[in-house]
Each structure stands twice: as C-alpha cells, then as structure tokens.
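Shown here: the complex without one of its protein chains, the others still in place.
Order of writing sets the labels: A and B. Residues in every chain begin at 1.
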Amino acid sequence: MRYIPNSPDERAEMLQVVGLGSAEELFSSIPADLLLRAPLNTPAALSEIELLAGFEETAGRNRAARRPSFLGAGAYSHYSPTIVDHLIQRSEFFTAYTPYQPEISQGTLQVIFEFQTLVCQLTGMEVANASMYDGSTALAEAVLMAERVTRRQKVVVSESVHPEYLEVISTYVQHAGIELQRLGFDAATGQTAPAALSLLDERTAALVVQSPNFFGCIEDINALAERAHSVGALLVVCVTEAASFGLLRPPGASGADIVVAEGQSFGIPLSFGGPYLGLFATRERYARQIPGRLVGEAVDKEGRRGFVLTLATREQHIRREKATSNICTNEGLIALAATIYLETMGPTGVREVAMQCAQKAAYAARRIGGIEGFTLPFNAPRFNEFIVRAPSEANALLSRLAAERNITGGLALSRYYRDRPNDFLVCVTETNSRAEIDALAEGLAALTR
Amino acid sequence: MNSTNITKVTTHPTQNEALIFERSQPGRVGYRLPALDVEETPLDELLPGNLRRDDHLEGMPEVSEVDVIRHFTRISTWNYSIDLGLYPLGSCTMKYNSRLNERVARIPGHANLHPLASEEDAQGALQVIYELEQHLSEITGLAGVSLQPAAGAHGEMTGVMLIRAYIDARDGEGASARRRTMLIPDSAHGTNPASANLSGFKVKTIRSTPEGLTDLDHLRELCAVGDIAGLMLTNPNTVGLFERNITEICRIVHEAGGLVYMDGANMNALVGVARPGDMGVDVIHLNLHKTFSTPHGGGGPGCGPCCCTRELEPFLPVPRVIKDEDKFRLDFDRPRSIGRVKAFFGNFGMMLRALAYIQTHGPEGLREATEAAVLNARYIAHGLTADYDKPFEAPPMHEVVFTDKRQSRKGVHTLDIAKRLIDYGFHPMTIYFPLIVQGAMLIEPTESVGRQELDQFISAMQGIAREAAENPELVLNAPHTTRIGRLDEAAAARKPVLRWKPREAASAA
Partner (left out) sequence: MANVPEDLQYSKDHEWIKVEGDIGTIGITDHAQNSLGDVVYVELPKVGESFSAHEAFGSVESVKAVSEIFTPVSGQITEVNESLQDEPEKVNNDPYGAAWMIRIRLSNRGEVDSLLSAAEYEDFTKAESE
C-alpha cells in the first residue's frame, strides 16, 4: 500500500522491537470471537488509472453538470477566481488540523480572524464565528441561541424560508422544548405576510425570516425587526444567496439580531450540495451565547500580535452538556476559500457580481414574463431569483427543456409545494450569458406554443 | 539550542505579513468579470434605494491578485501540516491526505453538479453515495447508513436522535418519556454529552476503572435505575484501549432496555479487523475526515456518516438513496424518519474522497493500514515508557496516553512538553484529554509515518524528558523557534477582539 511508509520488513522488525511475533498479536485485546476472519467485502484495490476512469464514468452520468443551468434555491453557480482553488490546496492549509496550538497555527488563525471580520462587514453585524456546517444548520443553531438569549420557548418561522432549512430547524428543535409556529406568505408579494405577524407575542423568542426569501423576494427587514422587537423577540435573518450582500442593505443595518447565511456563493463549487459554509453573526452583547469557534487577537510576552481560539468555555470540550452547541469540526477550509474569494474580489468585485446578478435576473424576468402564457406571480422586489408560473406543469416542461434544448431551466416548485404544479424558480447569476438567457426564454416559448 | 533569548530577525517580510485589511490600498483590484451583456435596468427601478446597501462595503480590502497570493502563501508558512511531518494528535487521526482524492473531488461532472438537479441527471452522484453507504455498512457491520451529517458531532446528534425515535416508537411516547438518561463515560469526548443534551437526554457519567476501561459494576448500577435510553461509548476508548468487555457492555445495556451508541472517532484501530455491528453496537458515527483520510483543512469540512442496525434504519434522515434495478433514486417518503439534519445530501465532496480512499486501499490495504497504525502506536508506547509515566498497563491500540507525572515534579507540565516538542519540529500531541488522566498526553501516530520519523519523535520526547530534569527553564519557556511565543490567552478572553476595525474606529471604541 503506497500510503504506508514502512515496508513489510520494517514492520516485521518493529513487531520484534515491541515483543510481538505477528501483526495478529497487535489485536490481542480484542476477544477472538469479534475478530474478522475474512477480508472485508469491499472492492479490490485500484490503481490511479483505473480509479480515475471510474470516477470519470460516474461524473459523466451527472448530465446536469454540463448544461447551462438556472438552478438556485440555496446553491448557486458563481465565478471563482483561479487562485482560490490553488491556494486552498497548499499543504499548509489543507493538511493542518484545528488550530489548537497557536504557535504553529498562526496561518489558519489569521485566516479565520480575517474571515470573521469579512462576515461582520458583509452582514453589518458586530461578531461572527469561525463558521458552521452550512446555512441550514447555522439557522437551526440561531433558533437555539435565540431561546438561550431570551429564555422564551416559542419561535415563529416564515414559510418563505427555504423548505429544507425549515425541515432542519424542525429536526434540531424537536427535543429542545421549542414550539415552532409557521407564518404564511402574502400571495401577491411573495413576502412574509404582515397580517400573520400577529402570531408574535410575549412568549416569542425569535422571528425567523429569509431574505431574499425562497421565492427570491426581498423582505422588509426594518419592519420585521420593529415587530419582533416590540414583543421582546429577536429577529433572525437567513440569507441563502450570499452574493446579495453586495447590493442589498445588510440585515445588521436593518435591526437583525442574528444573521446566518449560506456562504457557498463565495467561490465554493456546487459539489452536489456540500461541503458548503455556514456564516453566523450577531451582536457583541450575545458573543458568549454564540455556537462554535471564535478566534481573537492576543499578544505574546514580547508584545507581538498573534491570534488564538478564544471564549472556548462556551464549547463542548469544556462545558460538555451545557455547551452552546455540540459543534466541533466546522468548515475551516471552505471558510478559507471564501476568505480568499472575498479578498480577491474586494468591495468592487463583490458589488459588481451582485449588480450583474440583479441586472441579468431583471433581464431574464422581462424576457420570460413577456412570453405568452407565462406570468411572474410575485411582485416584491427581487435580487437574482424569481418564480415563474408556466401555462402547463412545470416539472414536465423543465424535463423537456433539458432533453430538447439542453438547458436546466430552474427548479419546479412541486418538489416542495404540491399545490404549485406550474410554478418554477429561476436563478440567474453572472455566469449566465445573455445567449443562455435568450435560449431559455426561446425554449420555454417554443415548448408551450 | 539552549538559549532562551535568541534574537529574532524582525523585519523579514514573510514573517511579518499584516492583516489583509492593513495591506489594502484604495484602487487596487484583483479580479475581472465580463462586461454586462444585457440592457441595464435603471438602478432605482431594479431595487428601491431603501433596500440597497449604502456603506460601499467600506473596510473590505482592496488588493491585487499578486497581493492575495503573497498574503496567503506567507501566512500559510506559519502553519504546521501533515505534509510537513508527524501530526500525533490523539483522537484526531491525522493521516496522509491523498492528492488523487483531491483530483477526484474536482472532476467537473462531480464538482459542478447542482444538488437540486433531477435524479435522472445526477445518476453518477447518487451512485457514489449509494456505493459509499454500502462500503461503510460492510466496514461497520451495520445495515443502515446515512451520509447526511456534516461532521462527527453532527453524526452523533443524528445517532442519538435515532435512539430517541426508536425508543419512542417501541415504548410509546408516554412510556419512553421515563427513559431520558444517556450514560456517558467520564473519558468521553465533550461532543457526546453535548449531542445527548441536544436530543433532550439527561447525562449520567460512568466511571472508568483504574485499568482505563468502563466500570461494569457502575454500569450495572446505573442501568438498574430503569430510566436509561442508552450508552455512548468510544471504542477503542479515549485512552486507546479496546473495551474488551464490549459484548457484555452491550448485553447489560440492551437488557436494561437501552441502545448502544459507539463514537467512531477511533475506527482507525478497527477497520478490517473487527466490526462494531458484530459487537452488539446499535448505532455509530464515523469521521470520514479521520479514518477515511479526507483532509482536515484546519478545522473542517468533515463528514460524519451515521450507521445503524436494521431496526433503526427506518428512522435515518431523509432523503435516502435507493437502487431500483440499475437506476438510483431519492426516497423522501420515510414517515418514521427523524427528519433532515442538513440541507441537500451532506458533504458530497468528502464522500468522493472517502470512496476513492476505500477503492485505492482495497480490503487488504484497509486492514494493512489498521495494522500499521496500531503497530506505530505500539512502537511509540514502547519507546517512551522509560521516560514518561504510562497510566494504563494494557497494550494500546492506535493511540497511547502518557502523563507529565514524572516531569511535573520539576515543575514541567504537559503544556510545556507540548510546546517544547514544537522546537524539535513536531506538532504536539493531544493534551489534557481525556479529562480523567491528569496531565494527559494522547499520542496517535497513524499509519502515515515511517520508522525513522517515529524514532526521531521518540528521541525528541526523550530529549525533553532530559531537559525537564536538567534544565526545566528551557522547557517552561518553549517554544523558542516559532514566529511568536506563547500568547496571553487570559487577556484575550477578558477583552475579546474578534474582528479587525479601521484604526479610527478601533481607537474610538
């Protein structure tokens, strides 16, 4: 086995040194009836050539990966500068462990400190952690944190939050004594329905919304914050399309108390859903209630600046069952990728990406909205996603579009909403050319003519 | 090297890389996008002014591509890494991260696949998930596998929730409400009690025996109370010993109506040699970023598959990947499932790498890796016994624990030994864990290290033992060779500075 340095002879010598006659004796503390008698039934060892051929073959059957695509809904196709993937492959980053020994982990620690700063700048918040698994689990952790901060047990969640995120919240809180109440959305605007906010009361720990929401509609965060705060609840804002930070008013500037986001848009490959990057930011006064790792500035005896993991008493390795979360390993390398992405793009690039997304989406919406039989059911302001109502069943239409026009036209909402058979969600980013958008519109028109 | 006042070169650019924010120069640019190719919508029509951000992202760095490359290359050199040498962190399994696996994860057909692509258009990815589940099932001897959890602790939470759902279904909600105690050994990882708490369990701690194993009498006593939902056990345990009574332990817990959860952090000692399912374990999580060599990346991403018995399988997270003839599909219709623990399907990129690891090794290679890992640990145990206190007699599996008992008589503690090890060119071992061993030093070499380097490590540790006896100051002030010295962590925690701020803002605060 080429990954094992010691040759069989060397291993035989080492066995002798430790006083054993055979490799089997290494396992003498395992009762004999538990020892496997035959090799595992896993595939025989492959060479590099064979193995790559196998993975190329499975990759080839992922047909959607090679097609112009207008899929979004929590995972976005954005441009990633070449240096992002290059730099994260440096041994010093990708083969390092969690930075528990600061003297020989300053590279990773400084990256996380920069990452925390960037997340604060983008969200308009005061403190951010070193990352969570993804947007959905970050949102579930935000709900748990709101309960800790307010010591209230009811959480009101807008229906316009990503359906899979709603499922994850439900799983996380099912044994936490938290009661979830769903808040409907307005049929005309697609935003969280103002009338439904009467669900908020003095028992409410948090109001949870997503913006832009699952339908692509931008929520009125200021107004929602006011309503939440009027009953002493926190406002938790979730963002699945982090590119929107480049254009939209940051939730922190509109009164949000906790902001979580999926950071995949910052240069991270789609990779069939992961690994992604949970962003988690809040107000300074709640810093001791944050889940996960935090990096802070420190000095050594000679006054040199360095960085350390800090406020660790919140975490599971110290506070055990009373910890703010059970999270240990987070998404370090993905946070590094996002940091490199954001620093390479800079304020100008982050703004330009956001502007191109919004402009191209507006163009696509005009094109598709203008096709006979197609409507855009929601009228709220949007960023780069919008719902289209087709004249026929969306799922069948999109399948034909893929088969006949080689375009993945979007996500049929029937995957999550049985009562919306004709609706589909279209996402446009800076990677979609005008020609692709035109082909999408022409394809939709041709297939419904 | 015996001077504690080596003068450091203070102006070397690679040693003084500032925060990127401090490097920023107005007008520098590091990217270029194609020009906008659609008719522009007037800004106010695109988005009302009150919804747009008006801070111009102030404070974000403005740098060129060259600046970014130098910045990250420089600070990367301040890290230790597996590729540099032995990384003997006990309980972390820092083994070689194959470049081939990195290449596999970057094949465009996998890397560019959207998670909401239709099943027909994602057959290759579904096959990868399905096959990896099959292999992990074979390796653990457990029938059901979900790859959805994103890391070990997430897999733990999933597993503990399975136990809760199973008991609720078996006993009925009312009856099961009396089973809310999770037993956890005092030597366990902190994630175990934290995960149990997330699932609504009360934690009771089981003592370890002086031999470092689970105290069976105490276990029986706690089980007799009649309120236990289960036991969370690491095996080999966190002092590196195989729980030789594992079958009996499982029997006691099962007879008391509970289930056995195994923390699979230490599976690198067992792959191809013994299987948790055969021991009576009901559910286990694996760490693909430990046992199956997906890179640790300075703190993640991980992947924490949850494997369970056939009885628990209906409760696994949705969706499940099903094989129908030669087609793969997603099954969302799982009424008894605990629900989803993460959006989409888990950390797919890690699954590709782990599958490549399993295929590269083959069954013989998997066993060979386990043997080599245990042999290396045994070799270190043998090499250090003369100089360091070894609290447990029994031969260790893939990791071995020593203490600072002898050195602390001279005022040299585990932390100091760890820091001094840095001067010898090694990353320190895991320190002060497990909590039951005073001054613990937990050493796990893994299979990815050759004999010469093991000898160097042993002789470094012997050297430190000598220094601790003869020149303790040298050890107490270590490390001497790093860019910075020990940091004042107390001051950092008292007045936390958790982000950079522009100078004016920082001084105003």
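Keep in mind that, in the parts below, a residue touches a chain if its C-beta (ideal position, glycine included) is under 8 Å from a C-beta of that chain, and two chains touch if they have at least 3 such contacts.
Everything numeric in this text was worked out from a predicted model, so none of it was measured.
K.L.:
Can you say which of A:203, A:288, A:304 or A:434 touches the chain missing from this structure?
P.N.:
Answer from the full complex: A:288 touches the omitted chain.
K.L.:
So which of A:18, A:299, A:312 or A:439 would be touching the chain we can't see?
P.N.:
Answering carefully, the residue with contact to the hidden chain is A:312.
K.L.:
Since one chain isn't shown, list which residues of chain A touch it in the complete complex.
P.N.:
Against the missing chain, chain A presents residues 288, 312-313, 318-319.
K.L.:
Can you list, in ascending order, the chain B residues touching the missing chain?
P.N.:
Counting over the whole complex, chain B touches the hidden chain at residues 432, 489-490, 493-494.
Methods note: only the chains that are shown with their structure count from here on.
K.L.:
Quick check: how many Å separate the C-alpha centres of chain A and chain B?
P.N.:
20
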